[in-house]
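The other protein chains are all here in position, but one chain of the complex has been omitted.
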Amino acid sequence: MTVPAAWYLVLAAILFGIGALGLLTRRSALIMFMCVELMLNAVNLTFVTFSRTLRDIGGQAAVFFVMVVAAAEVTVGLGIVVSVFRRRNSTSVDELAEMKG
Amino acid sequence: MHSSVWLTLLILVPAIGALLAAAARRREGAAFAVGVTTAVVELVLAIVVTVLYNPHVANAGTFDFVGRWVLAAPFGLAYDVGIDGISVFLVLLSAIVLPLALLGARDRRREPAFVGWLLLLTSATVASFVARDLLMFFLAFELTLVPSYFLVAQWGGPQRARAALKFFVYTFAGSAFLFVGMLYVAFAHQHATGGALSFSYAVLQGTVLPRSTQVWLFLAFAAAFAVKSPIWPFHTWSPVTYAEAPTAGSMELSALLAKLGSYGLLRFAVGLFPLGLADLRPWLATLAVIGILYGSALAAVTPDLKRVVAYSSLAQMGFVTLGVVTGSKIAMVGAVLLMFNHGVITAGLFLVIGFIERRRGTATIADLRGLQGPAPVLAALFTVVMLASIGLPGLSGFVSEFLVLLGAFATHPWWALVATLGVVLAALYLLWAYQRVFHGRATGPNESVADATHAERWVLAPIVVLVVVLGVFPKPVIDRITPSVQQLIVHVAPAGVSK
Amino acid sequence: MSLTIPSIHYLVLLPTLILFGASLLLLVVSALVRRPLRPAAGTAVTVLASVATLVVTVAQWRDIDRHGASTTVAHALALDGFSVVATAVIAVSLGLAALVSHDWMNRARVVGSEYHVLALASAAGAVLMTQANDLIVIFLGLEIMSIGLYVLVAFDRERTRSAEAALKYFLLGSFASAIFVYGAALVYGATGTTNLSSVAYFLGSNVLLRPGLLYAGGALLLVGFAFKVAAVPFHLWSPDVYEGAPTPVTGFMAAIVKVGAFAALLRVLVSALGTQMTTWRPILWVLVALTTVIGASLAIVQRNVKRMLAYSSINHAGFILLGVWSGTVPGASAALFYLATYAPVVVASFAVLTLVGGEGEDRHDVAHYRGLARRQPWLGAALAILLLSQLGVPLTTGFYAKFSVLAAAVDAGGGALAVVALLGAAIATVFYLRWTLTLFAEDEGDVDRVPVPPATAIAIGLGVAVTVVFGLWPGPIAALTQHATLLFTP
Amino acid sequence: MTTFATVDPLFNHGVTWAVLLIVIIKAVVGFAALMGSVTLMIWFERKAISDMQSRIGPQRWGPFGLLQTLADGIKLFFKEDLMPAEADRFVFKLAPYLVLVPALITFSIIPIGGTVTVAGHVIDLQVANPPIGILVMLAMSGISVYGVILAGWSSGSKYPLMSSVRASAQMISYEAALGMTIVTVVLATGSLSTHDIVNAQAHGIWHWNVIRLGIVPFVVFVMAITAELNRPPFDVVEAESELVGGFHTEYSSLRFALFFLAEFMNVITMSAMIVTLFLGGPAGWVPNIPHLRWVFPILWFLAKTTGFAFVYVWFRGALPRFRYDQLMDLGWKRLIPLSLGWMLIVAGFLVNRSWGFLMAALVLVAYIVLTRAFELGDGRRGDVLPTVGERPLPGAVLRAWTDRDSREEEE
Partner (left out) sequence: MIAATVPDVLVFVTAALLIVVGALGVLAVKNPVHAALSLIMTLFGVAIAFVAQSADFLAAVQVIVYAGAIVVLFLFVIMFLGVDRREHVEVEPLVGQRAFAGIGVVVTVAGIVTLMAKSHWVTGAVAVSGQGTPIVPGSANVREVGTAVFTTYLFAFEATAALLIIAVVGAVLLARRERRRDEIDEATASAAPVTEGSDR
């Protein structure tokens, strides 16, 4: 038997937090985007851990879908980054100066 | 019992007139003609209804012309009309003010729209006076905002946009409370009886609510009506809006929309939550008295003639409020009568000021002087209306104010005593204003002010007639009001209102 | 080992199949013809698809009448009155938005059918969200809808701002998705399933003595939804995105995102977590209060009409949330009524903005609306009615929408919250009226008339007609939404 | 469908020290064998190419120049290790290992023989038999991209960077086709484990996947894997004429040797993988010689693998390099649709015959649609160079598939 589920859950929560923090504090669109991936990975880890604890394969199936979504998001997201870059030579969110939050 | 078709016509005629007027945008003066025709038809209808009204209808409370159709059951929305002694005169008032406003304060700028909004406003006002359903009342009450907003915001003075907005936001915020309170009552009733959602006044009157709830609900209702009325300290929108509005707008606002507030207070807040009133009475009476004194004081010092009337309206509405909340039958009758009389008087005052403004382009007291010389008839007309407003015995204002004070003395002597001071102050500030504007020696542009034209005289004539007739012989009116007030008092009697 | 493939009720799937099928059809056809497709082709297919969807919803409604609500494909999708009405609303929004986009594309000289491909797919995603009965399916529907919208937001290649808005929308959108799916994971841990019916069943048959995990999951789900519907304080993206996106897209987005996200939110909160109402209500209370008041307040200071409408839409989101807050059957149907009446209005409003904004979208200041109703009475009056409807003036659908959510809230014991929301509405009147008044103000005289192409005119006309006709006679929609209750209500 | 034992029989009785020892021995032997064969492979390639080009090739060191590779290695070891000034030092050092390690790991899942029983322990003759088997290979081919892409990037130099970008695009493009052919194999086998895959092909040549699945997946796989390895004719990544020396231009000394090592290791591993997936792995005729029966599968395996290693060398010797756009064209427009369509057909036939024909019909329709779409797409793209008609690839089948549309236009 492996280590208690709690360890993995806390690990996932920390990973999620780091991802969220990165998304909120970094200014480079690409890295913000990587942080989203971190968050999704935390979700996957959580799903798998629960799946093991609950002895239900559903959690693993859910991870499968999260991965598909991640792939789709990356495709479009990078497309947007490229598109922005083509129009303005930067991907830094701060430089979206025309906009005021 | 008469058919509710009359009331429906009263609502529909101006609405249709408004559409026709708006459609008549091509031809010069066509809209005005449509407006006047509509106004005359409306007035005739209103007079017919007033005459036909039977104050002793037994089987529908004191309401006549009743009719009820459920329009949208899920919302509890129903078309439910009927009038009693309280509302019949307010309907009449609406019908009287409309032609006066059209004829006396004609505005040729974008006339179709002007006439259209004015007619629409009348329609909404009449609808709210005849509504016997809380939701229908609320709808009409809110609908009055749109035309009056546009009237003020498009045809008003230099500060019109701000004034109109202030007016709209204040009243809208006030009605938020009314709306929630109304929903609460309806749901309380629905939960108690288990039937369909209904906002019918007659039905909701039967709802038994705990005392504390009634206090809260009364406050919620009062919030909306206090803004509209206005009651001190919710009046801050009124002087600026009255001053900035075009003459017709000021007339409608002060003569009718203000009455909507006090009417709502009397009909719905008092009628539905007698226990709430019982707890809140001293506070409301105090506010009313403060309003009387405050309005009078500011009317004395304000530099603008329109604002003088605005503040005097605040004071007069203080009397109405005092009459409504004291709970004595006499005071209530007085309050209802005062609503009508004040409506007539204030419309007259604004008309005269409008005439002056039309001639001089300003209503600032400091710019006016000695108008009596060049315009004696105008001065005379102003004097009559002003004296009525002061409450000179023999004119209509006196009767109603006297009744209010009489009733109030019986129940709230101290308050009444202070309020009496307001009568004195009214004499002071109005006479002073009169003196500054009409007396003295006319110089500069004031010298060449034209006297009242025939048209203007004819417009003011009905007001003068009403002021005099109701001052001398108010009995038929009082006779029609009393049974309804009596009915209301019987309903709220357990709360110890009657005296 | 053999698989038992779950039974599939194709009627349930049909709206999604039609919308997505139309999308694929356009995609394939545009790959197979030599010249790029004219916008007319895409518009025609989209409008037909939305009409077909509407027809299907009628059939679905009859089916529900006969057999009652049901789930299908291993309980992943629910067929209930709620989803049917929401689907119909999405279809209507899609059709109207397609008409508006048609003229926009002609004006901007955009060719090809990609716009409609994406719009149809987004709508399909939104429909999925309304039907989804499983957190994972909600998530996928959310993503299908959002991804289409991200691209649509970036669609205007003339303006840098469009792509920047897309980037911002994308980053915050995926942030929201991640939060949402983390919430789904925690709910899965708390209940052992992601299926909403099973969650409801589990929570109904077990009393959780230590519901911390469930609370955490529910809160995260709520935050995810709050981002999507731009509830304060999760609204920061919305004004920028609304402003940056091509105007027809903004209207489309404002309509379908709200319908999809609120439908899913209702299903999650009311159906699945209905037993936990006492827990999520206080959170929603705060959200509603903030959203209505702050949304309206921030709208006042805007000069750009698109941003103004963005904040106004935040304000509306607050009102719809109020219906959700009630957590009752009337609350759900009130929220649905609100959505059903708001969607056409907002699409039509943005249609007017599209026209006035002009090519290059540089005429979005309130000042550009000066005297519009004088120059073009019909257009001006239409916008005035739409604005007044959003304001909630009686005799428009906006009034009944606000009425029903407030009624539901008061009924559920939220009088204070209703007052707060109404004060928010009172604040909102400031900018609606200021704008309306501008329409009727004297203009400088040398302003050109705005061309009004027929398709957009139809869309605006329909929007106005809906708000006026049902404003005078709200019975049908009200009855429809009242019967459209959720499958599992506590 | 038969159920396969997915768990290594070695672990049937728990993990003991003896078992651990066996695992370690397997790993060491596998590693050593691979390293040894790499030296042989390099020698083999040089010799074979030399023969094709009528040269002699290495001959000085050892018999037939067999020790030439060793000598080259020693030379590289003593050369100066250069670090470009603009380089990203950490990544620059990391990259070679990222190429090497996946190659090694991939080899570990290849079954090189049947089973032997030593002291009661049943030992599979493969380093590891994870239940997810073939996915390890896909994963590792995914990882090996990083070595290439990071090596080029970290050099801080233009041409290597360009080469990296090409490499990443190429590898991603071909991975899809690769994955789908593997799916075809997995569909037919019903298991991901390489062990099961070879077992399923053990009953004669007609059960080999190359025949059982139709020749198409095999051909696609060979092409895709060649592209994955950046081997000729898909070696645009290191096209000397365009990109100097490719992504490892800036590398020298031992690090360069590591790249070199990895490339040849990959050739062997992928040859072995082809043999495992399509040619029955160690399957073959086994003469009934007591105690030596276990040797023959290994010999069969080695023979097949060597044959394939020769094919790679042959490619290199015989075929000119693709242009970059042709390469992408081939990957996206031919191989991916082809492998996808074939996968669907195979899946259909696995259910039953009518489904198979239905799928085939659908694929045919899709093919027609795609051809039309591609043709139009080429027509719309005004600024791109026209594609070349004759594609320098072996195999008439593939040419027929890939060239059909251009031939039609010729007519």
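Going in written order, the chains are labelled A, B, C and D, and every chain counts its residues from 1.
Here is the rule we use: contacts are C-beta pairs under 8 Å (C-beta built on N, C-alpha and C of every residue); 3 or more make two chains touch, one makes a residue touch a chain.
What you see is a predicted model, and the numbers here were worked out from it, not measured in a lab.
Q: Give the labels of the shown chains that the missing chain contacts, considering the complete complex.
A: A, C, D
Q: Given the contact definition stated above, which residue among D:136, D:183, D:309 or D:346 touches the chain not shown here?
A: The one listed residue touching the chain not shown is D:136.
Q: Looking beyond the chains shown, say which of C:45, C:85, C:100 or C:140 touches the absent one.
A: C:140
Q: Which residues does chain A use to touch the chain missing from this display?
A: Residue positions of chain A that touch the missing chain: 1-11, 13-22, 24-28, 30-31, 33-35, 37-38, 41, 44-45, 48-58, 60-65, 67-76, 78-83, 85, 90-92, 94-95, 101.
Q: Take the complete complex as the reference. Which residues in chain C touch the chain that isn't displayed?
A: 1, 3-6, 20, 23-24, 27, 34-36, 73-77, 108-111, 114, 117-118, 121-122, 124-125, 128, 134, 136-137, 140-141, 143-144, 147-148, 150-151, 154, 157, 186, 188-193, 195, 198, 202, 206, 208, 210-216, 220
Q: What residue numbers in chain D mark contact with the hidden partner chain?
A: Interface with the chain not displayed, on the chain D side: 6-7, 88, 91, 94, 130-132, 135-136, 138-139, 141-143, 145-146, 149-150, 153, 161, 164-165, 168-169, 171-172, 175, 179, 192, 375-376, 378-380, 382, 386-387, 389, 405-406, 409.
Operating definition for what follows: only the chains that are shown with their structure count from here on.
Q: Go through A-C and B-C and name the pair with more C-beta contacts between its chains.
A: Pair with more contacting C-beta pairs, A-C versus B-C: A-C.
Q: Just give me the whole-number Å value for how far the CA centre of chain B lies from that of chain C.
A: 43
Q: Between chain C and chain D, what is the separation of their C-alpha centroids in Å?
A: Computed value for the inter-centroid distance: 50 Å.
Q: Which positions in chain D touch two or more other chains at once?
A: none
Q: Can you list the residues on chain D that touch chain C in the complex?
A: 1, 369, 372-373, 376-377, 379
Q: Along chain B, where are the residues that touch chain C in the complex?
A: Going by the criterion above, the answer is residues 71-75, 77, 113, 138-140, 142-143, 145-146, 149-150, 153-154, 161, 164-165, 168-169, 172-173, 176-177, 179-181, 183-184, 186-187, 197, 220.
Q: In the complex of these two chains, what residues of chain C are touching chain D?
A: 1, 28, 31-34
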